[in-house]
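Shown here: the complex without one of its protein chains, the others still in place.
Letters A, B and C name the chains as they come in the text, with residue numbers starting at 1 for each one.
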Amino acid sequence: MQLPIPQTVRADEPTHKIEKMKNVVRRIKFESELDLEFGERIADKAYGQRLLSCIQCGTCSATCPLAHYMDYTPRKIIAMTREGFKEEVLNSLTIWLCASCYSCTVQCPRQIHITDVMYTLKREAILMGFYPRRLPIPVLAREFYKRVLKDGRNTESWLLISLYLRTNPFKMLRESVLGFKLFVRGRLTIGKERVKGRDQLHSILKHEKGGNTI
Amino acid sequence: MHGNGDNGSIRIGFYICHCGHNIGSVVDVHAVAEYVKTLHGVVLSQEYKYMCSDPGQELIQKDIQEQSLNRIIVASCSPLLHEHTFRSAVEKGGLNPYFFQMVNIRENVSWVHTDMQAATQKAKDLSRAAVQRVFHHKALETKHVKIHPDVLIVGGGIAGIHAALTLANAGKKVYLVEKDPTIGGHMAMFDKTFPTLDCAACILTPKMSQVKNHPNITLWTYSEVVKVEGYVGSYTIGVRRKPRYVNEALCVGCMDCIDKCIYKEGKTPDEFNAGLNKRKPIYIPFPQATPQLVVIDPKTCIEFKSGHCKKTCVDACDRKAIDFKQKEEIKEISVGTIILATGYQIFDAKRIPFYGYGKYPNVYTSLEVERLVNASGPTGGELILRDGQHPKTVGIIHCVGSRDKNTNRWCSRTCCMYSLKLAHLLKEHTDAEVYNFYIDIRAAGKSYEEFYDKLLDENVHFVRGRVAEVTDWAVRPSEEGKLIIRAEDTLIGVVRRVPVDMVVLAVGMEPQADAQDIRRLFNISCSTEGFFLERHPKLAPVDTFTDGIFIAGACQGPKDIPDSVAQAGAAAAQALTLIDTGEIELEPNTVFVVQEECSGCRTCLTMCPYNAISRDEVKQKAIINEALCKGCGTCVAACPSGALKQNLFEDEMIFSEIDGLLTMEQEACC
Amino acid sequence: MKYLYFPGCSLRSTGRAYEESLLAVLKALEIPIEELDDWNCCGATSYASIDETDAFALAARNLALAELQSPDETVNLIAPCSACFLVLMKTERYLEDYPDVSKKINTTLDKVGLHYHGRVDVRHPLDVFVNDYGLENIAKRVKHPLKGLKVASYYGCQVVRPFKTFDHSHYPVTMDRLVQALGGEPVDWPLKTRCCGGSLTGTIQEAGLRLNRLLLKEAEKRGADIMLTCCPLCQHNLECYQQRINRIYEEEIDLPIAFFTQLMGVALGLSEKELGMQRLFKKPSLSHITHPKGAVVNAW
Partner (left out) sequence: MEKNIMVSNGQNESTTQGWEPRIIAFFCNWCTYTAADLAGVSRLRYAPNARIIRVMCSGRIDPQFILDAFAKGADGVLVGGCHPGDCHYMEGNYKALRRMQLLKRMLKDMGIEAKRFRLEWISASEGERVKTVMNEMTESLRALGPLGLPKKFEEWDREIGILEEEVLGKEEAVHA
């Protein structure tokens, strides 16, 4: 099943939309294509317990500030996860668009920790290398992760630079003006923030590792 | 006195029930029967498909006579279900019924375990315990108590009214106690009723006046039960009659006093109109209020607040019915049975701030809308919003305070249908566009689905999605000055923003605020949600765990009118059965004193909550008043000399049970 | 009792004004605080998307350090940045809810001579000011009441969600009450806690910018002279992208976005320099407040 991608997301690729329109999308799902344990697997992860008790009321989608940019509304993600539509879920933009504002979590009448489920799905996606390539969000997450792993603290200037280098260098030019403004106001530092007990930190994170996910 | 086995040897008959597959599929019934055969005292041990069936019971009777058994044990379901059945079987067999012991291997074993070996082992242990227990059983006399023929009914809603009339028509004397100034309950507030759309008042008010005029019904409105003593058959009830400050005997409900009240306009929110308009301190709840009596509300009446009122109302009343000196009185009555029909309260919509109730004037609860569309309502049935507008678009939000773990988990059952009804009425009154936002439409009643069809044909919008928020935040010019409902249309899969003029919140049904107090007062149980708990969800839906007390209507759980009426009828029938039997058997599990062992230490006296124990100052011994003893056995556990014993639960019996449960047997697997 | 202070990475760069004003105000109110020694990044939202236990271990180190540093029975750790606030608190709860994980994390902490016993109570400055220090005490110290200043309080998401520690999850009032105590006029608007998109402005701008546009427009529509935030990222998004929003969507939004601590400082009579006002793209015109007599507008 092809993944329809909202054109808003790839605004930087005008041709993309047209191609998508030409494609014929196959809309049938054979049970054999599903991963039937997927739902339970996700539910077993932290704060996933109530996932299976979803009644598909759509409160999450309605309260989500980003739902209108998602390829599948949060409700659909839950349904698909439960039914084992693993590929669609892990390939979806939805999980990456979640800005973790917890609106859904607070309002869900079944008290499903939707935001935490989204985190679980993000991790799953990275683990399986499923997430859409060149989509900046996972890259940002990864860069952030590396930076903190290295210095123990994050320095926004460097984070952004490395982000744009890895996604869309042209964007950096666009941002440079803003960057400069911030800089003159002393809001962007060139010197990196570092933790003194870095070795300590690293050993903690090393110990934690069940095989590095990057 | 039936034959008893005290003389001579103990001859035990053991029967184990398959209960179809219910027990047989998890417990190796045969193995248990075989094992019990080997136990001391057991003369006969056999299995049977359905012990509770007639042949099953006859089996017991036959064996008692032919094999001169003097102890009977049946291992089957819970004693709460069939103990009585088997006891009477034993009695028919010519043996004292209290030589019988029941072993629960269904609710406590086969239905809760999966591992056959473990379950069978448990069944064996329990059976062995019973075998050892019955050695100590004694012949006992069953206690009988007379049933007082009068009935108390609490709550004057449709359920209470129906139960009262049913019993009264059967010639029983009924006391109907209602806490409000009038009977009628919620139903009196409704406009039309689904699915037939006949007007609530038209079908209710005749019944109300019947109640008022029925010779067998004593109607006490504006009253509350404050005391409940005694037990099934003879309850003593205390009823507090709040002062109306109007003499019931004199007032004819002409309402002149109300017109003459120095308040030209009402000041306090009108309860009956869901607070949509104001009423005066002296008022009558609504035109057809029953009884037709005015009430004075001391909280708002000037005379009560300052004492310097012109008392124009007094002058207005030519029958001199108004009496500011009136005091509350406590009535004491004796009844044999009680029916609780205390109803429900609606969910407080303020608890869900997302829907803006109390913040945006044009957000209404369903109950308010019932009054708003009602011809005798505050607007005379014309649909004028709080801001004076006539709505062109209306959004009805389902499941407000239902199916929501953050508020109430349960489905309130009535909201779907009354929302459809209101949708119809609103369209009828205003020809507005009506949107229903629902999670599921539950129209599972007689001709309910057909009503749903009708609404679909009337082109009412149905959006399947729970509303996340009602807000005045407009992002499009078309939304300016409107209330915007945000929900996902889950069938289409997109989020929708629907601007409307009026929002109706289909609020759910909750237990009454004082349900817990009532429960304690009448000594019955509540379910987890706080509704009164029935004795059995299917087979005893109107009985409670307290004999002689029955429940009807929404106090037992959310219910619509037909169901409430049906249940009220059932409760009345249950009460009638008791009354017409004239007496009821009580467990003879009372306490007695072994005189020679009592040291007269007084320990037990403080234990008994019923003052059933006194002390013979001459003999210096404790005396038990059998009539007062309820058989809890708390005193028995406290008696230091072991002089107190409880029938059916003597120490020996329980010790032998413990012993039986714990003695290892050879072929045991663990 | 002394408060521990966890600045977090953002308050050392884009959110510097927040730190400066916060510290200045705490000083002015004589609330004793002490920075957490050698704190590390809380892990933020991105971190949790890569590796969960890692993210929690990272945060747990801070909690453990806090316990080391403070003798108090319950350690009050102030985290001004919403992300830090939430992540630290979430870690705290998580270690309670999942004992096995907490054991695992603690064993690794033990290896480096640390241990978390669950004594830390993560606090937001808003909570501390309003509920610990008290509004009336603040009001007493106000030198320049924010007379007639219409203030839209923007809380963002993570301060009130998912944990309702000190206010309602969607309709909070703490900041508004604070504004009132400072003599200002809180603007009641419906988007107080609607997400600003967080890092989306940097990744998927279309989405990020639109969210901010909605917030800014609504605040202006409701007559706000200024919008207050309590999160460095929200402030950054709402302020720094205003021009771009105006350009792309042809809007004329012109709303100063300050940290609530900055406005507090102004009311308490602190200098604009102390409060890092110069770091704002658009500094709110408050001369009529700081110089009530309508005196010359201070120049900078």
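Here is the rule we go by: a contact is a pair of C-beta atoms (placed from the backbone, for glycine too) under 8 Å apart; a residue touches a chain by one contact, two chains touch by 3 or more.
This structure is a prediction, so every number in the text was calculated from the model and none was measured.
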For the full complex, can you list every visible chain touched by the one that's not shown? B
Check the options B:119, B:443, B:485 or B:552 and report the residue that touches the missing chain. B:119
Name every residue on subunit B in touch with the hidden partner chain. 78-81, 104, 106-109, 111-115, 117-119, 121-122, 125-126, 129, 519-520, 523, 525-528, 533, 537, 545-546, 589, 607, 609, 630-634, 636-638, 646, 649, 651, 654-655, 657-659, 661-664, 669-670
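Basically, only the chains that are shown with their structure count from here on.
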Selected interface, B-C versus A-B, where C-beta contact pairs are more numerous: A-B
Express in whole angstrom the distance between the two chain centres, defined as the mean CA positions of subunit A and subunit C. 24
Listed in rising order, subunit B residues that touch 2 or more other chains are 354
Out of subunit C, which residues touch more than one other chain, so two or more? 170
What does subunit A use to touch subunit C in their complex? 8-9, 11, 45-47, 65-66, 69, 97, 99-103, 105-106, 113, 115, 119-120, 122-123, 126, 136-138, 140-142, 144-145, 148, 152-157, 160, 163, 167, 178, 181-182, 185-189, 193, 195-197, 200-201, 203-205, 207-210, 212-214
Counting only contacts in the complex, subunit B reaches subunit A at residues 354, 399, 403-406, 439-440, 464-469, 486-490, 493-495
Residues of subunit B touching subunit C in the complex: 353-354, 471-473, 475
